[in-house]
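Take a look at this one; I'll ask things after.
Part of the complex only, each chain left as placed.
Going by the order they are written in, the chains are A and B; count residues from 1 in each one.
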Amino acid sequence: MVGNTFGYLFRVTTWGESHGRAVGCVVDGCPAGLELSERDIQREVDRRRPKSAISTSRREKDEVIILSGIFEGKTLGTPISMLVYNKDVDSKPYEEIKHLFRPGHADYTYQAKFGLRDWRGGGRASGRETVARVMAGAIAKKILERFGMKVVGFAREICGVRCDVNPSDFDLDELSRLIESNPVRCPDGDVAKRMEEEILKARDEGDSVGGIAEVVARGVPAGLGEPVFMKLDAYIAFALMGVPAVKGVEIGAGFRVARMRGSECNDQIVLRDGRIRFETNNAGGILGGISNGEDIVVRVAIKPTPSISKPQKTVNWVDMVEDEIVVKGRHDPCIVPRAIPVLEAMVALVLVDCMMMQGLIPRFLG
Amino acid sequence: MVGNTFGYLFRVTTWGESHGRAVGCVVDGCPAGLELSERDIQREVDRRRPKSAISTSRREKDEVIILSGIFEGKTLGTPISMLVYNKDVDSKPYEEIKHLFRPGHADYTYQAKFGLRDWRGGGRASGRETVARVMAGAIAKKILERFGMKVVGFAREICGVRCDVNPSDFDLDELSRLIESNPVRCPDGDVAKRMEEEILKARDEGDSVGGIAEVVARGVPAGLGEPVFMKLDAYIAFALMGVPAVKGVEIGAGFRVARMRGSECNDQIVLRDGRIRFETNNAGGILGGISNGEDIVVRVAIKPTPSISKPQKTVNWVDMVEDEIVVKGRHDPCIVPRAIPVLEAMVALVLVDCMMMQGLIPRFLG
């Protein structure tokens, strides 16, 4: 249907099942003349790969291959087709439970929707699908960079352990460095350690944990977003709520506004260096669905990994009887750290698309 | 741009400024053969009208006029054009502050985006725009009713006063009756009274309050939603985050999942009456972006009305100097109650669209 294409002018179509031959995407609408190589994509894809004790033991090189759209090191303005092959695939654990719907997973709903499903590794519903988002997002990020914009995400909270860092106190490159310096992607090293401990504790108990990720975009010009339906915040919410495991999205002060008064919530408008600015950023950089020039700040709630080794109730849909399931396979006990590059990618895709709709990116980046 | 059309197969295009001649919409893709009259639309529009001390004193009859798409009492399958005229309009209070950007409003961002703006009553960024959403939603609701589905919203929390009602304990018609029995639209009458008191207190202090609204959809078949981007939850988040004043959206357990473990968060799968069901509903009726047959449960955070009579800092953009503003005009001190029919409308639009994409609504409702 229309489900696998994202974006209006900068458009990404993704494809691929977790245990199929490959996963990939086609990016249409990329401006011509952008210097782009497989290395640019690889860098972001590598960030998404599992890398420590807190991640799955599925280890794939995920080598990015670009098949079209680049000529002599530059984008042609034609579709960019990219893929990574699925190499370290082990479908055996799934074979055994293929008649059972895994709780917290999309097994039942895919079956209900399509009448059949690829039960190997979650098929299309697997988190592996997000590799393609990251590939496309890498291009988006490169374009944003040309226009002085940067998108950075981090773990705001994991398993109740909360990080109190205020991104607006940091240069984003510096923040980035801090975030990438530990496996949970939390900029506060001490907090990161405690998060990691909680994750490992849950894992050792055959369980998993949830958390909150925050994404900040800086350098975004005022004027992005298309009211009244494709508002910038609505578009971001669409982009992020569609990332696997996300159950909530909030902008700026988010759910805290529910307990505020108007006099507290309204960001006062001032002049700084001759430009319109806001004293606070409860709006998260968006007013009336349009960017106001301040940092875009968004947070998402990420549920605990549904694949746990504790026994759970389920149904055998072939025999239509109740049963019990123990999910094996290789899984991250916490999705937050590896979700962060995906969330950044989605925000970057939205921003490039909105920049184009606002007419701020030419067809040729000479 | 693309901003004023919502939906893929069931499509709504809205138009109109707050103090322009009228606001309205065109609904394209409505199945033929649906009995429909202006009364059906009027009923929902009336629910959105201000009606008590807690609302604006702008009082418009908002008489719905249908201009096309209906013949002999039935839809033709052609576009349905509808409007209400703007009658009780007073632009004077806006004239005085037209050079000042109102904090918390879209004045600055519209100016930044379009280079000019209709400063009368917020123009296109006014909440008045939502009348058109409600008109379209009324048609969507009528279609859903034909397929045994119902969408009901209520005030879950206002100004810190929280209602603990569990909608799954209620028949939705009964819940509806309770909700409509008080001006704040909270199903618990005692809580409703306390909410109202808080709203009036804030109003008397020249201030405003925020809150949380919840929307429940019942009777939704499993299988709706289009992964991997137009997932049902992503689509709902898109729809609701674009409603004026919404700063957060969560599905099912929402942000609470951040502190859950997998063993707690996963809804156990069981058989009831021979059908696949879930013991709990932390998923809010959606797994992998596809409905699972349980109630769709979604909550939104609504910020306090930005129009307050307390003095605020702002900038006069003609002279580019800092200034102070006191916002007059007629405003609701709390948006939650009147937002509820709008939120219901948006959820209904999403559900009809997803039903169509899933092939569950024929072109002719004979």
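To be clear about the criterion, contacts are C-beta pairs under 8 Å (C-beta built on N, C-alpha and C of every residue); 3 or more make two chains touch, one makes a residue touch a chain.
From a predicted model like this one, the values you see are computed outputs, not experimental measurements.
Engineer: Assuming the 2 chains shown are copies of one sequence, what number of copies does the full assembly in this structure comprise?
Structural biologist: 4
Simple rule for what comes next: only the chains that are shown with their structure count from here on.
Engineer: Taking the mean of the C-alpha atoms as each chain's centre, how many Å separate chain A from chain B?
Structural biologist: Between these chains, centre-to-centre, one finds 27 Å.
Engineer: With touch defined as at the start, can you tell me which chain A residues reach chain B in the complex?
Structural biologist: Spelled out, the residues of chain A in touch with chain B are 1-6, 8, 14, 101, 103-106, 108-110, 112-113, 124-125, 129, 157-160, 202, 207-212, 222-231, 233-242, 244, 246-271, 274, 276, 279, 282-284, 286-293, 301-308, 310, 312-315, 317, 320-322, 357-358.
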